[in-house]
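Sharing a structure with you now.
With one protein chain removed, the remaining protein chains of the complex are shown where they sit.
Residue numbering begins at 1 within each chain, and the chains themselves are lettered A and B in the order written.
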Amino acid sequence: MKYVDEFRDGDVAKRLGASIRRAADTDRSYNLMEFCGGHTHAIFRYGVQDLMPENVKFVHGPGCPVCVLPIGRIDNAIALAEEHGAMLCTYGDMMRVPASGRKSLLKTKAAGADVRMVYSTQDALKLARENPHKEVIFFAIGFETTTPPTAVAIKQAQAEGLKNFSIFCNHVLTPAAIQHILQSPEVREMGAVSIDGFFGPSHVSSVIGSEPYEFFAEEFQKPVVIAGFEPLDVMQSALMLINQLNEGRHEVENEYTRVVTREGNLKAQALVAEVFELRREFEWRGLGMVPYSALSIKDAFSEFDAEVKFNVPKIVAYDVKGCECPSILRGVKKPTDCKLFGTVCTPENPMGSCMVSSEGACAAYWSYGRFRQPTADGNNKANQGSNA
Amino acid sequence: MCLAIPARVVSIEEATESAVVALGNVKKTISIALLDDVHIDDYVLLHVGYALHKISEEEAARTLAMFDEAELIEEFEGGDS
Partner (left out) sequence: MSDKQTKARRFPMRLDIKNGKVDMAHGSGGRAMAQLIEEIFLKHLDNELLNQGNDQAMFNTSAGRMVMSTDGHVISPIFFPGGNIGSLAVHGTVNDVCMSGAKPLYLSASFIIEEGYPLADLNSIVESMAAAAKKAGVAVVTGDTKVVEKGKGDGVFITTTGIGVVPDGVNISGDKAAVGDAILVSGTMGDHGVAIMSSREGLEFETEIQSDSAALNGLVAAMVEAVPDIHCLRDPTRGGLATTLNEIALQSQVGMQLIEKQIPVQPDVTAACELLGLDTLYVANEGKLICICAPDDADKLLEVMQQHAHGKDAAIIGYVIEDEHGFVQMETTFGGSRIVDWLAGEQLPRIC
């Protein structure tokens, strides 16, 4: 596959690994946070950690819109399916996320509600057209990458005069979350895990551009490298971050130039601005209330806003006691630091946001990294077993 | 995050703002409502059924070259491996 295979080449990986080893200063460590769940996934799925020197550590951030969605909002989605006889359309990721009372969208479907898994908002629109007598509600989640597709659907629904289509909007914003992490006490304090640099999100940036990150680099004096999604992109970006740190720079660099420009996709941005507005604050699971971090649908499009149409109430739900997600999401603790990890909390029975989606730090670690035995210096070396 | 994959535009339908894209021989109908000026054989970034951005061939080549730069320096400096 073009633009994919070349960026997964194992031979190039070895050479890049050698370059990184040469560049990394052995007298210090480099803690690099990948904000995106996609980067977490790539790192674990390809075993990128094994090609990096020990003093370069990946810190997993909260870049998983599934993980950070508060339980109360999932409860709302379930209620929309159960109480209004509506067709509740959702991306596959949300089906198994546990909500209050051990419910989930999958279980709600099993109990008879009309929950439909769709690949695209276009599929939800199609269902609305084909079923004019049924209410079709789309459960919209995701960062800035996934928001323009929702905007298009609303505009198309308006143009077609659809009366039975609405969106339950849970879109959230990346820069706000990064800022929140950087400002949190554990990160600012010395002695706690420090984050030296960031891998900027790949595809959020294709929409919003690299410009929004310039603020962080400047304000918090941390380098940001917008990194592509493939494992070679991650390694090259690590090298660029290491070089910046060695040289005392804190700029925004773009490794993913084949898709990301400074300005991003202006057409998509304009569409989003036309349809959505900022919520004053929004709860992020594990992070608490984050100001100006989420979107709601503007009044002009309120007939497509499920929250208005169906009077969706605010539900406050609490995370499980003992769950260390808040610290793990900030990169302050590791999955293995949580008492619930692997005991009560597993992918089959997730307790907190870090385990619910395969992108979450705990889920990724469980699925891909569990075989690594932590060594005395806190690093993880793969347990290769032995061949008798 | 946001699983997105490069796909090649195979055909375009202006009226519905949609296109058929191919990944290898797997084809899917998607929306190009978020892009202007899409042509056949363009590569686009596909996410949840929408093309989000065109992929620049030139920049891709430049990035691949960047991966190899380090090796060239190593050879030049007669470095270790």
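The criterion applied here is as follows: a residue touches a chain if its C-beta (ideal position, glycine included) is under 8 Å from a C-beta of that chain, and two chains touch if they have at least 3 such contacts.
Quick caveat, the model's predicted, so the values are computed rather than measured.
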item: Chains still shown that are in contact with the chain withheld from the display; value: A, B
item: Candidates A:Pro231, A:Pro335 or A:Gly352 - the one touching the absent chain; value: A:Pro231
item: Interface with the undisplayed chain - residues on chain A; value: 1, 4, 8, 10, 13-14, 37-38, 44-51, 64-66, 91-93, 95-96, 116-119, 123, 142, 146, 231, 346-348, 357-359, 366-371, 382-388
item: Residues in chain B touching the chain absent from view; value: 1-3, 5, 20, 23-28, 46-48
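Definition applied: only the chains that are shown with their structure count from here on.
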item: Distance between the centres, which are taken as Cα means, of chain B and chain A, whole angstrom; value: 21
item: Contact footprint of chain A on chain B as seen in their complex; value: 1-6, 8, 23-24, 30-31, 33-36, 43, 45, 47-50, 52-53, 55-57, 59-60, 62-64, 66-68, 70-71, 73-74, 79-81
item: Contact footprint of chain B on chain A as seen in their complex; value: 1-4, 6-7, 12, 15-16, 18-19, 22, 35-39, 63-65, 91, 119-123, 142-143, 145-146, 148-149, 152, 156, 201-204, 206-207, 228-229, 232-233, 236, 239, 255-260, 265, 267-268, 271, 359
